[in-house]
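A single protein chain has been removed from this complex, and every other one stays in its place.
Let's look at chain A:
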Amino acid sequence: MPTELEELVDFLSSPRPELRKGAVDIVQGLSGSDQGLHQLLSVSDKLLKPLLKLLVASPNVSKPAAAALVNLSQDPRFAENAVKENGVSRAMQGLVEKEGGHNDLLVMLLANLTQTEEGARSLLQVNDEALQGLFLTKLIKEFAATSGSEDDDVYEHVGTVLVNVSQVKEGRTILLDPARALLKHVLPQIQSQNVRRRQGVANALRNCCFDAGSNMFSLLRLSDVLLPALLLPLAGSKPFSKEDLEKMPPSLAGPLAKPRRPELDSGVKVAVAEALYLVAAIEAGRRALWQANAHRILQVGYEDEEDADVMLAYEKVGALFVAGSEGDVPGTGSGG
């Protein structure tokens, strides 16, 4: 004798559309409360497949299915199983088809699913030689096409996806691949009005700088977008002198010559400072930063800083420039 819950789940696969609609609406409703969620998770084995199937059906059912899945996938085991059942591909399929107008829910679902390594790898399509990185590229394209200043920022959670995929090595490799130039589209979002975007980009950047020792060439190749991402959030709001600006590359001197709003989120600043540290810890990185007048930017930005954690992060990075191996100027000068 099936329980009410089991019956409900069965209706999700009913041949009658009105039953499916009714069931999925109820499931969505249940997933919104702790108690309901608990109940649903007890039958998660039966629930997963039908919900995923509905995800790519018509909008009147795919939207509630998506909402339910977002809530359910906060449970790690559910997320794990969803990844195994190709949940990532389904979500991307729904996103590309765009029929439901609930891409924000699909992106949130992806953010939850990519929390595990398997989920991240599934999004990166590591096992598919031909299509590897295609999902990621698509997401980044949508992320970059919008700026976050809209009232309704559908793709703001792509930032979280980026943080998740950059935690695995394959993700970093794809993001840093010069041929794809993905970071060129991602990093400018460090200036987005939407703090969630900035946080995502900052933390993804920090992860990408993790292998700075072996990826220095790929990183420095992106200097035009990398240096602003690493330094503008830490530049404070004070104006820079002409002398200071002359020593900077155009990608920094341009924004810093104009009046600007400072970065107020300490999480963003700490993450960016950590990324900067990882780059400056390598001699070639320190040398390149020095030549961009990074140490001066940090000096000025530090003066305005009052958050204890952020101040510590500044000090840690600053110490690297002072303790540069050749004392004053990192790297030897020329012969002649």
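By definition in this document, a contact is a pair of C-beta atoms (placed from the backbone, for glycine too) under 8 Å apart; a residue touches a chain by one contact, two chains touch by 3 or more; residues count from 1.
The criterion applied here is as follows: contacts and distances are computed from a predicted model.
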Q. Looking only at the UniProt record of the hidden chain, which name from "Orm1 type endoplasmic reticulum protein", "Acyl carrier protein", "Geranylgeranyl transferase type-2 subunit alpha" or "Cns1/TTC4 wheel domain-containing protein" is the right one?
A. "Cns1/TTC4 wheel domain-containing protein"
Q) Which one touches the absent chain: A:49, A:196 or A:247? A) A:247
Q.
Given that one chain is not shown, which residue among A:5, A:126, A:220 or A:311 touches it?
A. A:220
**Q.** Candidate in contact with the missing chain, chosen from A:13, A:81, A:132 or A:291
**A.** A:291
**Q.** Where the missing chain touches chain A, by residue
**A.** 178, 213-214, 216-217, 220, 223, 247, 249-250, 282, 284, 287-288, 291, 331-336
